[in-house]
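Inspection log for the structure reproduced underneath, given as structure tokens.
The complex appears here minus one protein chain, its other protein chains still in place.
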């Protein structure tokens, strides 16, 4: 169990989203409300775009996010138009930097909440399905990172929804052949620095929660006195494992077995169907 | 807020107390029930006597106890007749090894749950009251460690209850002169490797919880099938911030404003009264 | 023993100074040439100004700088016109974040190479001399941080050279009263985000090395093909514990018992004389 967050919109200091809201992501590291585990203190990470560079910067660390003084400094000084953050609750693998999200490949980043069930039983089969040319990039031991490398193998950089649907098909296929009833449980966020794709799916169709923020235009009318809402651009959007703050009308649930795309122009919401690679 | 534990009795592997019971101290690092804070993940430590050495060994680390693989190894391989363990929830000071309990001075160890209120306001006055010959031994920045050094200044090594009563008197006196209504809140455990002194006191007389285990002799009759209870010696005793396991009749609350002594011969329970140094 | 570096000039990515030169500061963390200790792997830190904020950001960590992946990320993505960096070789105090340089007070930062000799013997007297209103800001246990707080007590924010001269006078006075022959050894860098003051002094007048870079205008003629030198502004200046790179004519030694000021307009170099507060 983990919690994650994706922001796209007007450049803001990271702390405006990570620290300042009631029930911020950093608060959730100690007390999440909707998670299976209420404590997400097995490492964390943030990755941000900006400064004219294509490859995002990352800060990942292994302690609880709430007490990390470097994270506090960075969040107060770095401004970005698009970033991902993740707080981790390990399901058994080591608490170490290479197991912390976001995972990164070139300009792409990837965060995951959930798990591949009985991962140790099928890990070998899964990593064998990774493109050998990509294999050396796997740096940690998590199911989440293997999911990214399978998605890359299946074309993440060209067609993210199709690649993720193929990755899930493979995990379910391999898992079921090993007798695992519900092989995958996930919300996933991935981005190339321009758009964000957010997926909600599980083999048992009871997926971890995922929310996206309402269109800023509507929120302006709802909250004429809220300075942040008044200030950010119309295209600003947040995707979160669980809502920040307590403002009615701000958060909409991503439906079961679907995915959304935050992009230039209209955002979209589509059904998610695992498909054979 | 923190949680701590003191064990004295038949030599046992540390894990028998730290990991194996339901609701063990390690479990409490993630989910304590009685604490003001339910998460105690800002470092931890254990100190144990044994191997013919007078000075106890310590292992202290800054991550959450639940994910620390070295702690797991040590607990499974080290056997000791007397040890202290502590899990920390910082009230603001840094998460670093020198702020982790148990604190140590020669053969003595010290653990604390609670706080000196508005400590930063009176820290200077308090450390000025520490014996200059002891001053250089202060290694961290916590109120808990300053309490130990004040107790040492007031004779901890000769008369622990009197020294702790004088320490508390001083903290309350300095605090009140600075306008702090209830300067101290504490349960404290201290030991010289032979006896354990356990204190429960707060300026407002609503102190953090503290429990001691019943005499083993009585527990044997209550739980004829429990192998651990049947195995340990008559003089085995635990003092804990909150009960381990769910066995009725095992745990007794240390009364408000009192202290107990676990020692060779009969254990004792006395009133605690701050006294002028 | 430590190594440090101060940069002021055209905004550049931190990595241009910290990683890219031959014998960069990060290289020096493993292999310094001029240090008493050749390994400076007991923590490190960097503090930078920018982004329209008065208070600088800091990143400090306890491992060796050479293997820190977060430092690498930050250095590649953060651009700044003025920054300090420091790599630490502990003289006995703990390897922990609160002991890592740069130390900070409001807009000010402070780095130190050297030591107060027999510090534990005189620490109590020295911290008693710190302004009680500043006392609570001391977060670590190093001599270097106490030097900063003494300098603040003696007016660092108003007249840095005078404040540092008074601080040194006090340390020497207290030290000699305790029978310490040569109480202080130091190079110090301090900045308010506008100017940098760099001090070289020791009681025995054999101070650790310190160098400043030559005027860029002259360097342009010397190295017409070096892109960095051609690109940076005329007022760009580096102060370093030991030279980066191998370019003849670039580095000038700060003379024994003197200090330099890097500032808008002409930089200056003056004699350093401890003076009674």
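Letters A, B and C mark the chains in the order given here, with residues in each chain numbered from 1 onward.
Heads up, the rule we're going with is that a residue touches a chain if its C-beta (ideal position, glycine included) is under 8 Å from a C-beta of that chain, and two chains touch if they have at least 3 such contacts.
Quantities reported herein were computed from a predicted structural model and do not represent experimental measurements.
Q: In the full assembly, spell out which visible chains the left-out chain is touching.
A: A, B, C
Q: Based on the whole complex, identify which of B:79, B:120 or B:263 touches the chain you can't see.
A: If we include the chain that is not displayed, B:79 is the one touching it.
Q: Touch as defined at the start, partner being the missing chain; which of C:69, C:177, C:231 or C:271 qualifies?
A: For the chain that is not drawn, the touching residue is C:69.
Q: What residue numbers in subunit C mark contact with the hidden partner chain?
A: Touch set of subunit C with respect to the missing chain: 30-31, 38-39, 41-42, 62-64, 67, 69, 90, 94-95.
Q: List the residues of subunit B that touch the chain left out of this view.
A: Contacting residues on subunit B, toward the hidden partner: 50-51, 53, 57-61, 69-70, 73-74, 76-79, 97.
Q: Please identify, in ascending order, the residues of subunit A that touch the omitted chain?
A: Subunit A touches the chain not shown through residues 94, 96-98, 120-121, 123-124, 128, 132, 135-136, 139-141.
The working rule: only the chains that are shown with their structure count from here on.
Q: Where subunit A and subunit B touch, do the two copies share over half of their residue numbers, giving same, or under half, giving different?
A: Result for this pair: same.
Q: Subunit A to subunit B: how many Å between their CA centres?
A: 41
Q: Taking each residue of subunit C in turn, which ones touch at least two of the other chains?
A: Where subunit C meets two or more other chains at a single residue, that happens at 97.
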